[in-house]
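The next block holds one structure in the form of C-alpha cells; read it before the comments.
Here the complex is missing one protein chain, while the rest keep their positions.
Each chain gets a letter, A, B and C, in the order it is written, and its residues are counted from 1.
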Amino acid sequence: MQAIVYCGPFTVALEDVPDPRIEAPNDAIVQITTTNICGSDLHMYEGRTSVEQGKVLGHENMGLVTEVGPGVQRIKVGDRVSVPFNIACGTCRNCEAGWTSFCLRTNPTEGMDGAAYGYANMGPYDGGQAEYLRVPFADFNLLELPAGQEWEREFALLSDIFPTAFHGCELADVGPGHSVAVFGAGPVGLLAAHCAFLRGADRVFVVDQEADRLALAERFGAEPIDFSAGDPVEQILEIHGGPVDRGVEAVGYQAHDATGHEHPELVLDNLVRVVRSTGAIGVIGVYMPEDPGAATEGAKEGRIGFDYGTLFSKGLRMGTGQAPVKRYNRQLRDLIVAGRATPGLLVSHELDLAEGLTAYAHFDRREDGWTKVLLHPAA
Amino acid sequence: MQAIVYCGPFTVALEDVPDPRIEAPNDAIVQITTTNICGSDLHMYEGRTSVEQGKVLGHENMGLVTEVGPGVQRIKVGDRVSVPFNIACGTCRNCEAGWTSFCLRTNPTEGMDGAAYGYANMGPYDGGQAEYLRVPFADFNLLELPAGQEWEREFALLSDIFPTAFHGCELADVGPGHSVAVFGAGPVGLLAAHCAFLRGADRVFVVDQEADRLALAERFGAEPIDFSAGDPVEQILEIHGGPVDRGVEAVGYQAHDATGHEHPELVLDNLVRVVRSTGAIGVIGVYMPEDPGAATEGAKEGRIGFDYGTLFSKGLRMGTGQAPVKRYNRQLRDLIVAGRATPGLLVSHELDLAEGLTAYAHFDRREDGWTKVLLHPAA
Amino acid sequence: MQAIVYCGPFTVALEDVPDPRIEAPNDAIVQITTTNICGSDLHMYEGRTSVEQGKVLGHENMGLVTEVGPGVQRIKVGDRVSVPFNIACGTCRNCEAGWTSFCLRTNPTEGMDGAAYGYANMGPYDGGQAEYLRVPFADFNLLELPAGQEWEREFALLSDIFPTAFHGCELADVGPGHSVAVFGAGPVGLLAAHCAFLRGADRVFVVDQEADRLALAERFGAEPIDFSAGDPVEQILEIHGGPVDRGVEAVGYQAHDATGHEHPELVLDNLVRVVRSTGAIGVIGVYMPEDPGAATEGAKEGRIGFDYGTLFSKGLRMGTGQAPVKRYNRQLRDLIVAGRATPGLLVSHELDLAEGLTAYAHFDRREDGWTKVLLHPAA
Partner (left out) sequence: MQAIVYCGPFTVALEDVPDPRIEAPNDAIVQITTTNICGSDLHMYEGRTSVEQGKVLGHENMGLVTEVGPGVQRIKVGDRVSVPFNIACGTCRNCEAGWTSFCLRTNPTEGMDGAAYGYANMGPYDGGQAEYLRVPFADFNLLELPAGQEWEREFALLSDIFPTAFHGCELADVGPGHSVAVFGAGPVGLLAAHCAFLRGADRVFVVDQEADRLALAERFGAEPIDFSAGDPVEQILEIHGGPVDRGVEAVGYQAHDATGHEHPELVLDNLVRVVRSTGAIGVIGVYMPEDPGAATEGAKEGRIGFDYGTLFSKGLRMGTGQAPVKRYNRQLRDLIVAGRATPGLLVSHELDLAEGLTAYAHFDRREDGWTKVLLHPAA
C-alpha cells in the first residue's frame, strides 16, 4: 500500500510499504477514509524528536473495518469507525480507570505510559497516513460511527483534537456560566473554545496573533484577543471586567512572544495572572521532559520556571497531559450527529495522500489559511 | 489584656494592649483558652515578611465566646468555639462556594484574596496569642464545640493545621486504597499522613530527616523515609515496589537538601518523580509570589523551575493553596469526639502565654522535640 | 402598601397591608419590580394546603433595595437584586454546604428544614406579590444584578424556576452528549430542557399534552412528545432508537394520564422505563409527605408505589427536592447577560398587581397560552 513515511528532518515521502495484517487475535485492519495532519506531527517533521526514519506517520484516523482477528466480537467487518490516537489495552489499571492515554501495557518504551500510532516514543506502531492501519485491541479502541459518508469532516476530528480540546476543558473544570481564557488558536485551542461553550461557558476569550485563526475563533462564538496588539491578560481583564474563571493552555513549550522569541513559561504565566483565585487551568499544549533544542539549561531538562508562587497564593488547580480519547468521543460523536457540535468548521483543506507531502510544508510554515488538513487515501 | 506582639526580627514581647471590642454588628469576642504557634508564624518571627511591628500574632485559636454583636444569632455567649484561621465574610462569591480561604471582602490588601488573624498581608486583624480575640462575621466563622474542657488539645488543631492537612489530601484526591507520599514531617505533614489514613489510604510514606518527626510519623501509622539516608524517591520506589498514587507537599519554598542547601524546586521534582502517571499532588507547603531572600533571580519572583515536562508527560494534576478550614473542621471535630482522629498526638508543649516568648526561639531553631506548641492564655 | 393576600380556597384579594420594615440587623427591604405567579402558588390557591388566611403570597421576587439593617455591608441601598425563594441563614450546617433550600434555622415549623416567602409550611414570611418585601440575611441571600432595566423578564426567572430547572438537571447529572427525557412542559419542565442544552445535552424530549407548551418546548430546541397521542415512553424509545441517558421529573404528585385520572406513580414509572441502566433521574416536581386529597390511602401518606424493582435492577440513581437557588443563580445570571440563556421565552403575560387576581384564575384553569405570569407592582 502507499503511505506517508518520515525520511529525516523536513522530509516526508509517499512510499510503497507492506500492507498491515492481523498480528494478534484482538487486532483489526481499518481501511483509512480520512487521516489528518496534526500540529504535533510537525515536531517530528522538523526533526525535533527521535522518531525513526521509515515510520509511517498519522495518528488521527478513521475508516472502514476490513478484517478482524478471532478475538474481535463487537466490531464487525464493514463498520465505519473512528480510531482514537491512543492505543490502549483496555485491561490494565489505567485503562480500567478510563485513562487510555496512559495505558501501562501497549508502549514498551521505558518510563512511558501510553501509546499512539505513528509517533515518536509512543511505541512501535505505524501511523494511518496510509491506505490501511492495524488497530490493536479493536473491540476496545474503535468507536463505531453511523454507516455511510455523512459527517466525515466532523468525525475526522474525533480521533484526537476534538476530544483533546474537551479534555482541556475537563482538566480546567469548565462548567455552566464560566468565563474561560484559551491561549492558542490552533486547531486544539479553537475546539477548546467550542467545547467550553458546549459545556455551558458564558464567555470565551481566545488568544493568538494570527488573523485567520482569530477570525475562526469568532466563528466559534469566542472573543478574539490579539496578543500582538498588547498584553493579552490586560486586554481580557479590561474586556471582561476582571479575571476569568478558567484557563486552557493550548500552545505548549514552544510559546513565542509577539516579537518571535521563545518563552516556554510565557503562557503559564499569563494563565496564572488571568484566572481568578480558586480557579483551574487545563494544560493540553505539549511540554516535554527533554527538549535539547531549548534556549536555557532548565528548559532543556523540561524545567519551566513559571510564577508558581502566585499559582499557590491564588489557590489554583492545574491538570495536564494527553487526552484519553475514549472518555469523550462517544458523546462528541452524538453531539455532531445531533447538529450541536460543528468542529469541522476549522478544516481548511481536504487532499489526497500524495498532496499530503506538500501540505506538511505549507502547514509547517503556518501559512495563512492552512488551519487543518484532512487527507483521503482512498480518494 | 496581655498579648504576644511582633517587635522586629527574632523579637516578640508580651505586652499590654487594649482589649478587643465589638466593632460591627456581626462581631464576637472570644476569650482564648488555647492558641498555638504555627510554623508559618516563624516566617514573620524571622523577619522575612512585611508584617508591621506591634501586630499581635496568632491565627490558631479557640476559646469561649464572651460577647456578641446585635447581628449574631447562632453563636451565644458562653459557647466553646474553634476559630478558623481564615476570616471570611460568608457572603461573597468565593465564600458562597466554600472557598473561605479566598474571601473577596475581608482583606483590603491589593491583589490578595483571603484574610487571617495576626498575619502578614492578610488584613488588619490582630491575632489570638492573647487573652481575647475579636472575630468578624461570628455566626459564619465560628465552629461550635462541646461544652467543657474535654479534647482541648485535639480541638486546638482544628483552627488550622488539621484542616490544612486534610485539604492537602483533598487537593491530592486521596481515597480508599491509595498509596501516598507526604513530603515534610512537620505538624502539617504529620497530620496529612493521619488524614490520608482517615480517607482510606493503604500506605503512607513520610519524608523528612528529623528523627523525632519520623518517629511521630510512625506513631500515626506511616512509613518513615529519611532523606538524609539517600534519595527519598528511590527509597519509596523500592519499598513500595513502584510509584505511589498520590503526593502531598508539606514543605514549601524553603526546601533544603540533606546538605542544608535551599532548593525551592526540590520537593516538587521529587513528587513528580514518585507519583505514578494519572496521579495527583496536593500542595499545602507555602510558595510565595515574592521572596526577596531567595537564592536565584527566578525564585525571588516566585518562579520555581521544577520538572514540568515530566508532570505533563505523566498527566499529573496539582492543587494548591491555603485551606478553607470551614469545609472540613466540622467533620474533623466529630472524628475527634468519636475517638477516630487523634491529631493531638503531635503536641509537644503546652505553655502559658509568657512562656510562649521563649517557645518561639526553641521552635524557630527546630530544637529536638519541639514539634508543636500550645499556649493557654487563661492558665 | 398593596399586596395579594390569600383569603381562602380560590380567593385572593388585593389588600392594604403594613409596609414591611427592618426587624433584624441583617434584614433588607426590597421594592418589588417584578414578582411572578408560580405553579406551586396554585396549591395554596386551590385550598390544598394549610396556608393561613391573610398571608401575602409570592416567592419569585426581584427589585431594588430601599433600606438595609446595620449588619448589612455587601448589599447597598439602590442595588438591583434577585431574591431567591429560599430564605437561608447562611451560617448553619446545611447553608455552609450550599444547601440553602434546607436551612436549619429559618423555618420554625417542626420537622421542616428550609424556608420561603409567602408559602405554606415554609415559615412566617410574607411574600412578594406586593410593593415591598422584607429579606432576612440580605448580604447572604440577595444576588446583585446589573443596574437598569435590561433583561428584567429574564432575570425575573432567577428567583425560582430557572435555578430549579437547573437543579433538576444537576440531580439527574445531565452532561455533554446526554439524551434527556423531561416529563412536564410547565415552566419548570421547559426550562429544564433549556438547562439540559446549556449543560451540553444532545437531544431533549419533553412530554406533555398541551399543544401550546409542546410548541414552546420546540422553541427551546427540544423534541415534543404528546402523551395523549400514545405511550410517551414508546414514542421516545422509537424516535431515539433506545432509552435515554437521563430523566427529569417536572410534574409532581398530581400527575394525570391522558384521560384525566390522577396517578401519582405514573411519571416515576415512565422515567424508570425510559432511562437506560446506570442512568440518573432528577425529581423537581413536588411530592408531599401528606396529601389528604389523594385518591388512595397510601398516597394520602405520601406513599408512591412506583416500580422500584426495575429502578434497582437498572441501577438507577435519583435525586430529589427543592433547589438551593444560590448555587446556580449567579452563573445563570451571567449566561443571560451573555445572551446564551433565554428563559424569558416562556413568559406569556406581564401584568400589574391588580391584574394578578384574575391571572390566578386563568392560570389555575391552565387556560391556553397562560404559561407564565409576571407582575409589576411598581407599574
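As a convention for this text, a contact is a pair of C-beta atoms (placed from the backbone, for glycine too) under 8 Å apart; a residue touches a chain by one contact, two chains touch by 3 or more.
Since this is a predicted model, take the numbers as computed values, not measurements.
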item: Residue in contact with the excluded chain [from B:50, B:228, B:331 or B:358]; value: B:331
item: Contact residue for the chain not shown (choose from B:198, B:275, B:353 or B:374); value: B:198
item: Chain not shown: contacting residue from C:1, C:64, C:97 or C:345; value: C:97
item: From C:70, C:123, C:221 or C:302, residue that would touch the chain that is not displayed; value: C:302
item: Interface with the unshown chain - residue positions in subunit C; value: 94, 97, 99, 101-102, 112-114, 171, 253, 265, 268, 277-278, 283, 286-291, 298, 301-322
item: Interface with the unshown chain - residue positions in subunit B; value: 166, 175-179, 197-200, 202-203, 330-332, 334-335, 337-338, 340
item: Missing-partner contacts on subunit A, residue numbers; value: 24-26, 69-71, 73-74, 89-93, 96-98, 105, 139-140, 326, 330
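Operating definition for what follows: only the chains that are shown with their structure count from here on.
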item: CA centroid of subunit A to CA centroid of subunit B, Å; value: 40
item: Computed distance of Cα centres, subunit C from subunit A, in Å; value: 42
item: Residue numbers of subunit B (touch at least two other chains); value: 97
